[in-house]
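Have a look at the structure that comes next, please.
As you look at this complex, bear in mind that one protein chain is not there, while each of the others sits in place.
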Amino acid sequence: MIDLALLERHGLTRDEYDRIVRTLGRAPNETELGIFSVMWSEHCSYKSSKVHLRRLPTRGPRVLQGPGENAGAVDIGDGLAAVFKIESHNHPSFIEPYQGAATGVGGIIRDIFTMGARPVALLNSLRFGPLDRPLTRRILEGVVAGIGGYGNSIGIPTIGGEVAFEPGYAGNPLVNVLCLGIARRDALVKGRAAGEGNPVYYVGAGTGRDGIHGATMASAEFDERSAEKRPAVQVGDPFMEKLLLEACLELMKTDALVGVQDMGAAGLTCSTSEMAARGGAGMEIDVALVPQRESGMTPYEIMLSESQERMLLVVKAGREAEVARIFEKWDLHAVKIGVVTGGGLLRVKDQGEDVAVAPTAALVDEAPVYERPMQEPAYLREVQALEPAMLTDARPPEAAFLALLETPAIASKRWIYRQYDHMVRTNTIVLAGMGAGVVRVKGTTRALAVSVDGNGRYGYLDPERGAMLAVAEAARNVACAGAVPIGATNCLNFGNPERPEIMWQFARAVDGITAACTALGIPITGGNVSLYNETDGRPIDPTPVLGVVGLIEHAERALGRVFRAAGSAIVLLGENFGELGGSEYLKTVQGLVRGRPPRLDLARARALQGLVAALAADGLIQSAHDCSDGGFAVALAECAFDSGGVGAVVDVAGASLEAPYDLAAATLFGESASRVIVSVDPAQLEATLACAAAAGVPARAIGETGGAHLIMAVDGVVAIDCALAEAERRWATGLDRFFAGRAA
Amino acid sequence: MKARVFVTLKPSVFDPQGRTVAEALHTLGYDAVEGVRQGKYFELDVRAGTPGEARALAAEVADKLLANPVIESYRIEVGEV
Amino acid sequence: MKARVFVTLKPSVFDPQGRTVAEALHTLGYDAVEGVRQGKYFELDVRAGTPGEARALAAEVADKLLANPVIESYRIEVGEV
Partner (left out) sequence: MRFAVVVFPGSNCDHDAYHAVKHVLGAEAAFVWHKDTDLAGADVVILPGGFSHGDYLRTGAIARFSPVMASVAAFAAAGGPVIGICNGFQILLEAGMLPGAMLRNRGLKFLCEHVHLRVERTDTPFTALCSEGQVLRLPIAHGDGNYYAAPAVLAALEAEGRVIFRYAGPDGRVSDAGNPNGSLNNIAGICNEARNVVGLMPHPERACEAALGSADGLVVFRSVVASLAGKGALRAVAREA
């Protein structure tokens, strides 16, 4: 009996149920109800976000694969493609930090190698509550260990990432993971089923009851099973995935494969129906043939299980022996569970008896799409107002500077990235912590730079601008590595879309990404939406995270943030407006989350991004680092950290154009966008400045590297003069100090 | 006093380590080992007046630290081996 | 039949995990836990005629695979818990 309570447990509305009945021309049985419920869930159908995502710019001359497949792909020359995507594993990481993060890594890696690409790098974007809470520390330790545990084991370097700490994430941490792979452009594999009669194979781990959508489970027949028996937590098995990865890539070198898709969310249901729908085909499988690691599983459970490390393959009929041989070599079983059929039906059998039949188009393409109501949140006006009188902490700039250096958001992330193998595969040419992650592409002269960025505080204060700034920052970071941005992926982390304020934030963020990506010429090739990030009615800050991939023509020209030698000229590119709104300074020093985030002139951002990449490509500059959290002062200090003791002496022009704030604070800690600090051999200074002028980017030589101090003057008045060693100690231990015990 | 805590994955939680060990044993010809589950084992030296007290203390630290209640359960034995 | 194998580091081998757990417990105020040693615990499902047979099989696989004699020793129990 299907009643309202059952629908509710499946997360379906009455209207949606009626739609299912209309589609089928009859009432669904429970297995079918389960199948529809997961396919029409927010997670699989994007029903709240779809109308907005359509606005994103997805085209570009290099785009080989835009949104819609397992991952996006862009052309990087030499017949190769960069394949990449970002995904969230927020909720699972809160429930079980280690396994949640680990299986998140496993999932995104599968998305990449299903495209026929060898995964070559991982990045992560993390958000937690304040670190002084024991729960936050426990979650952080688990998440970092889980990311490392999976990535290190499977042998894909984690080359970069970002992490922030804000109260809004205390009950809902964010774990977003990006994976980058490289494929031959003519050998990209699609998640598509085609060719009537072609066999459908199941490979990888056995199916268990893990991950079956807890809330959608219970029904009259299932009641006797306790929740204990069906935990939502999945345990990652990186060893299994390593075998799967190698076996699949080996199979892809033959031409026996028609299509492949991993079993991620909604497992077998999603992979069968999506593959069939993409190929305009049907599919017939028998769940009795599915390898199971628990006894007595029902068809419902088998179809909805989200057990990890499983893949669905469609193979050309007649090539079965090759498949068997390759998977046997890797001690894996490839099991034929069905065939591709004509027509457009997904037909699920259990020992030959039909247990569910539904049109794949109805499951995939005809899922509901909502234009949910939107409304500007009432809080915005209030928090955007920032008056100089609100800044009550009169700490001198040097004290504020040191406080910023050791705040966890800014402090060195070494405690995190040293737990990640960031060198395996011997491609990492800008080591972790030194800027954007950069991996060379063996067999070519090229390298790829990747950065993930986002700022939830900016998103909270102005979702549209926050999203634009996230795009610009990620692009600037890869430009600072010497790369030209060629593609982007995005992970949109928001609260409950059924609330008009959240939907408004979401729509504005998409507008911001659209505007920025269009202006900067960076197509979006895919991404992920994570909604319902709320605990006890408190939504997270709107957090769009952008991953930008950039291309470096000559790998040896790749740059890091760090000064190379004493005696170099320091040049500030871009213009400082002394904008304090939303800054780390306001938060850490003044205890304020207020104002509007910095303005972003997209034309200037584009000019700067092009200039920095060109200066690097021409070998004119020695290092480049962008000004972001903590503003100019922190960025300059970061250029000196890890340099082996190369300090700096600079004098910058005062800037406090917005309001009469403390001039030194606004100049040094304001976070105006589109600024980059570069170091230059004095012999190249003139040429560098000339290039900047030609590109229309303001540029000023502001000082030089060297000495054992960081000395920063504003309009000739020294505001900060501190020993580099002391500043670096504060920065280097800012995270570690929260974790008891020895790190080594 | 000695308290011993055995921490195991809950029955329905997948145990990749146990599975891998079982497969290795099969490769080595030990087919009579049909299944393996791997867990953790802690020996605690506790200052306690009675076995009951030792058990209570062990249960408390197991709840708090030794076991992850989301995926694991535990069992306690008190006394010398 | 069930055979349970407990693998522990030999007393003379420093146990970094046990020490860390003990330190964490002291930080949490559990000073009555004076020492912790961490080991591994295996539950084997074995096909065996008698408990003695099961024990012999478990000992063989422990010697061969489950324990590393350079650093570890093991103990076996047979039968249901």
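Every chain is named by a letter (A, B and C) in the order it is written, and numbering of its residues begins at 1.
Here is the rule we use: a residue touches a chain if its C-beta (ideal position, glycine included) is under 8 Å from a C-beta of that chain, and two chains touch if they have at least 3 such contacts.
Please read all numbers here as calculations on a predicted model, not as lab measurements.
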item: Touching partners, among the displayed chains, of the absent chain; value: A, B, C
item: Omitted-chain contact residue, chosen from A:Lys85, A:Arg110, A:Lys349 or A:His422; value: A:His422
item: Which residue of A:Leu251, A:Ala555, A:Ala569 or A:Leu685 touches the chain not shown here; value: A:Ala555
item: Hidden-chain contact residue, picked from the options B:Ala24, B:Ala56 or B:Val70; value: B:Ala24
item: Residues belonging to chain B that touch the chain removed from view; value: 16-17, 20-21, 24, 27-28, 38
item: Residues from chain C at the interface with the omitted partner, ascending; value: 9, 12-17, 20, 65-66, 68, 70-71
item: Missing-partner contacts on chain A, residue numbers; value: 145, 148-149, 152-155, 237-240, 242-243, 329-331, 417-426, 428-429, 431-432, 440, 442, 555-556, 741-744
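Everything that follows uses one rule, which is that only the chains that are shown with their structure count from here on.
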item: Centroid distance [mean C-alpha coordinates] between chain C and chain A, Å; value: 41
item: Sequence positions of chain A contacting 2 or more other chains; value: none
item: Chain A - residues contacting chain B, complex; value: 95-96, 99, 205, 208-210, 228-231, 233-237, 239-240, 293-294, 307-308, 331
item: Contacting residues of chain B [partner chain A, same complex]; value: 9-16, 20, 23, 68, 70-71
item: Residue numbers on chain C that touch chain B, as the complex places them; value: 6-8, 18, 21, 24-25, 28, 30-48, 57, 60-61, 64-66, 75, 81
